[in-house]
Structure formats: C-alpha cells, structure tokens
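Missing here: one protein chain of the complex. Every other protein chain is in place.
Up next, chain A:
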C-alpha cells in the first residue's frame, strides 16, 4: 500500500471557456490502493478522470502516470502507456457492433504473438473474471442489462492486465445486490492482480466496502484525502454533510 505514487497530479487547472473546473489541484494515487474520488455533481470528478487519461485538455499543471508526463508523450510512448491502464466508462462504452467477447479482444489484438485461440480464451477468461456467465460472450451490448454492460466494460478494461484501473461510477444504476457484488469484485481483482484503482463514485457503500483512501473534490481542488475514518472528522460543511448525512449513517451502520 505504500511506495511511490502511480499517479501524481500537481497544480492541475482545467477550464471550459471561462468556467474553471479545477484550479491548483493536487492528487496522488499510490500503488495497490483503491482511491475513491467523491464530490458533488459538477465538481469535475469525471473531468479529472478524463484529464488523467488524456481525454481532456488541461490549462496548467502536471499529470504524471507511472513516471511519465501525460501530454509530453507522443505516438508509441503514449500507446505503450495506454496499455498499462484500463478505463471503465460509466455505461461500459462497449462497441455496439461487436459481441462482448470481441469487445474484450480489441485491446488483446495489440499483442502480435497471440494466436486466435489464445486471444479468444483470454477474452473469455476476462469476461468470466468480471463475473459474467459464459453465454454472455456471444451477446451484443444492446442485449445486456446495465449491470452486465458495466461488467463487460470492466472485462475489456482488464484485458491487458493493466496496472491502473480507472472506474467511472461503477455502481451507479445497479441494484444494491449487484452493486455489492461489484464492490467485492473490485477488491478481489485488486488483490489478485495488484491493481491500483482510481474510482469515481457517489456511492457511500462502495466507499466503505472498497476504498483505502477517499479524496473529496470541492471548491475546484482536492479538499481533503484520507481514510473513511478521517473523513468523519473533517470540518467542512459539504464533507460533514456528505459523510454524516442519513445515507452515510446507513452505510456505516451507525446511528
């Protein structure tokens, strides 16, 4: 749980026109930890995720992933880095023209030495590790429920055994049983594959079940980071409201 951070964000500033989303934002993701990123709607949680994986242009600051500066990379270096992380988008973002197995095979096609049979076998393994039944392999994304699409998106994110896993609202829209199973799956995969997980969520249960640390986004920066226990002692109105509200009490099981 210690050592050098795999993601180091310093002084990040992102803005859309005159609307500043982040200003002077610092954040670390340590190797092997699950970091939950929370914040009110519109505080730029997803924008931060997109900025780190290079989908969003930044105005200032540095983002370092696995020791490499995002933005300074080009061509092959960037592709090599992209193969060391996996991103699961909110609704899976599966390619609708491909079956689930073919979706998972897409990143595996970057590996030149794999035979077709190996690629299929590995894709089916990832689908099964993500908790989908074998017959889901042949289904198209439109045939799947929301929870299954998320799992298929997770399988695709895990295809190349990444070091860092980005999850955008992994449990949003799932029923409590499905969400709990997904939380457990994330922890299991982290333990088995030694992942570092960057998890954007609204779900207090997920924060309790998975996250080693929590980072709270507010006022355009990371207001505070710490364990769930630390969060309860933070003296900021929004953080207090968030972690002491009725839903938070239900999630911690305290009165």
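In this text, a contact is a pair of C-beta atoms (placed from the backbone, for glycine too) under 8 Å apart; a residue touches a chain by one contact, two chains touch by 3 or more; residues count from 1.
Here is the rule we go by: contacts and distances are computed from a predicted model.
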Leaving aside the chains on screen, match the unshown one to its UniProt name from "NADH-quinone oxidoreductase subunit K", "ABC transporter permease", "YceI family protein" or "Acyl carrier protein".
"ABC transporter permease"
Contact residue for the chain not shown (choose from A:15, A:73 or A:125)
A:125
Given A:69, A:194 or A:233, the residue that touches the chain left out of view is A:194
Residue ranges of chain A at the interface with the undisplayed chain:
66, 80, 83-84, 96-97, 108, 111-115, 118, 121-122, 124-129, 134-135, 137, 141-142, 158, 160-163, 188, 192-194
